[in-house]
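Structure first, then comments.
Excluded from the complex is one protein chain; the other protein chains are retained at their positions.
Naming follows writing order (A, B and C), and every chain is counted from residue 1.
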Amino acid sequence: MTTKPRLEREVIAMRVARELPDGAYVNLGIGIPTLVSNYVPEGRVVIYHSESGVLNCGPLAEEGEEDIDLINAGGQFLKKAPGMSFFHSADAFGMIRGGHIDVAVLGALQVSEQGDLANWMLPSRGIGNIGGAMDLAAGAKRIIVAMEHTDRDGKSKVVRRCTYPLTGRRCVDLVVTDLAVLKVTPAGLELREVAPGWTPAEVQAQTEATLVIPRDVPEIAL
Amino acid sequence: MTVSKVWPSAREAVADVFDGAVIMMDGFGGPGGMAQELILALRERGVRDLTIISNTAGLDSVSFGTPGGSLPVNHGILVANGQVRKVIASFPVSASPSRPTSFELLYREGKVELELVPQGTLAERIRAGGAGVAAFYTPTGAGTLVAEGKEVRVLDGREHVLETALKADFACIRAWKADRLGNLVYRGSSRNFNVPMATAARVVIAEVDEVVEPGELDPEVILTPGLYVKRVVVRRHPGKIYTREQGAAS
Amino acid sequence: MISLKPVYSSADQAVADIFEGATIMVAGFARPGVPQELVKALIRKGVGKLTVIANAAHGTREDLADAGRLVAAGLVRKVITSFPAPTRASVEGYPEKLYRQGKLEVETVPQGTLSERIRAGGIGLGGFWVRTGVGTVFEEGKEKRLFNGQEHILERPLRADFALLRARVADALGNLVYDKAQRNFNPTMAMAAAVTIVEVDEVVEPGGLDSESIATPGIFIDRIVKAQSG
Partner (left out) sequence: MSEKERLSRELMALRLARELKPGMVVNLGIGMPTLVSDYIPHDGSLVLHSENGVIGFGPTPREGEEDPNLVNAGGGFITLLPGGAFVSHADAFAMIRGGHVDVAVLGGLQVSEQGDLANWLVPPRALGSPGGAVDLCVGAKQVFVVMEHTTRDGKPRLVSRCTYSLTGARCVSLVMTDLGLFQVTPQGFLLREIAPGWTAAEVRSLTEAPLAVGPELVEVRA
């Protein structure tokens, strides 16, 4: 069962990209979330916000054209884009906490069935980076998590209760993994879509949390 | 009377930094917002037991925001040099556990203290320090480790955490240009923590590429009015960054 | 051209959905930065029972269509302001007249606390502790606490349904550049309302503004009105 193909990181990003509405202000975390900007459907305008103090981040700079005063929150170099604006950290987070960011896409270590998010510290390391994730968890209007369904040891990252330190409580709305699309509902995690070739029962077998499984669960289509 | 806040060198501008001082420094992480000559001068001065308030606890094994993967000079060199007792930061370690920074190694040995703060809360606590706000309630961190030991109260139906203002003895900040009255303009994404930090320290020292005459900076773009700034230092290599290996590089 | 934000040629259209009982922030300090065309449009619309948040609300300058003129027009149920009365004490402003008649509620707020409360509303803070007003009537009914041995009072955020702003130029993404003292309450109120409407002298394409001089990023702006007068 576990030998079945799972979705590539790019495909997870592609699926998340479909969730971004036209005209949305979006913050993308580091990792899979960063890939999302490559797959925004044609005709939609999405404005990216970076905690480094940039709004309307354009494409990444070419090699040799790096400007050390033009980076995103992941330390990547940006190209100057028309309509770009700059601001300091207090304002960058004012935008986040003040509810002005429509969607934040974050990576995660664990997501619970209540929508709790843990993504800043592996207890085994004993120290971690909070960075901007807690502010996003508290402030963004909608949180989408993009992550692998299980960790390197095959343990489910979709859990009943997070055992890792929380980033935010009851903040996640949608989880897109390499096996499924899960919606956080008052009744628990609802299985909305499965990876091609996977059955809901197979996804449940890879999931610690008990999923709410509707009668028809379509395959993830792109 | 001619006012000039321009000091002859980074070394002289940090000459009164004392053992045990609380220092705010650095922009976001990348060298664009980092007062690298002041950091080098602080290492040369050898002051100890410093408390550093910054986004990171030093990136001395990480090439964040640096072209060509080079390692930029940042306050990690002060940590590695044993000059730092405590760090208040949101990004204290490298992303990868296999590449621990000096700070992480010393932290494991119990030789440095850490106060971990969410990034937005850090910026707002610094802004509060400069703006005469003693404390504020934020939803950030409610229900997490960050809220432990702090007042938590429900306001407008939502849990909020009480966070208190941060102030410092010195702020070592980086801007693009100054005039000799201390007005500062920044470039691109390098405003980040520099702007709030410029308001929250007793002595604010700005490292800039260039100093111009009053009136030459566009008043609409001055983000740090000169009244906040005590000292201005011009970089010896404007437009360059300092890397660990070669000193000033492009 | 990417046009993320609707650009209206008429202020009347831009305020068409402002409803009775709405809470409205009106920017400006003295004359600079006052969204006069939007205020005039709102007076023409005649929608009432408004709660108005503005620096000044006395309405004694008839040549200035500021928040006070909304009060003078009888459209306001409550004002939250730092200047309910004109600076010359011998002149009675409209808020005082209506207040005496029991027709207007007035919340008088120290000016710095007013903009800090708006800022808190815009950036998602639940409240903050300041010394402003300690030992005065402005501490009445508020929680008090010692920080660093000094008394502070708890102030709560302000938010609104609409904010009316004035700037010099907008681009089609809603980024704003101001002219000198025009800035005042504008960047702060821009953050604190559900719908933010700005009137500007000029609208340009994205890229037509110097990124470094944008004091209000477009994320805060919902509608742009090209002003008919300067």
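Assorted remarks:
Quick note on the criterion: a residue touches a chain if its C-beta (ideal position, glycine included) is under 8 Å from a C-beta of that chain, and two chains touch if they have at least 3 such contacts.
Note that the coordinates shown come from a computational prediction; the quantities given were computed from them, not determined experimentally.
The chain not shown here makes contact, within the complete complex, with B, C. Among B:L71, B:V117 or B:L181, only B:L181 touches the chain that is left out of the view. Residue C:Q182 is the one among C:T23, C:T51 or C:Q182 that touches the chain missing from this view.
Across the interface with the omitted chain, chain B contributes residues 1, 3, 127, 129-133, 179, 181, 183, 199-200, 213-215, 217, 219-220, 222, 225-228. In the full complex, the hidden chain is touched by chain C at residues 29-33, 55-56, 58, 82-87, 89, 92-93, 95-96, 99-100, 106, 108-113, 115-116, 118-119, 130-138, 178-188, 215, 230.
Everything below uses one rule, namely that only the chains that are shown with their structure count from here on.
Once the centre of each chain is set as its mean CA position, chain B and chain C turn out to be 34 Å apart.
Each of the following residues of chain A touches two or more other chains: 86-87, 93-94, 96-97, 138-139. Each of the following residues of chain B touches two or more other chains: 124, 138-139, 186-188. On chain A, the positions that touch chain C within their shared complex are 23, 25, 45, 47, 49, 55-56, 80-87, 91, 93-101, 138-139.
Contact residues on chain C toward chain B in their complex (touch as defined above): 116, 120, 123-132, 147-148, 150, 152, 156, 177-178, 180, 210-213, 215. The part of chain B that touches chain C in the complex is made up of residues 124, 128, 131-139, 153, 155-156, 158, 160, 164, 185-188, 218-221.
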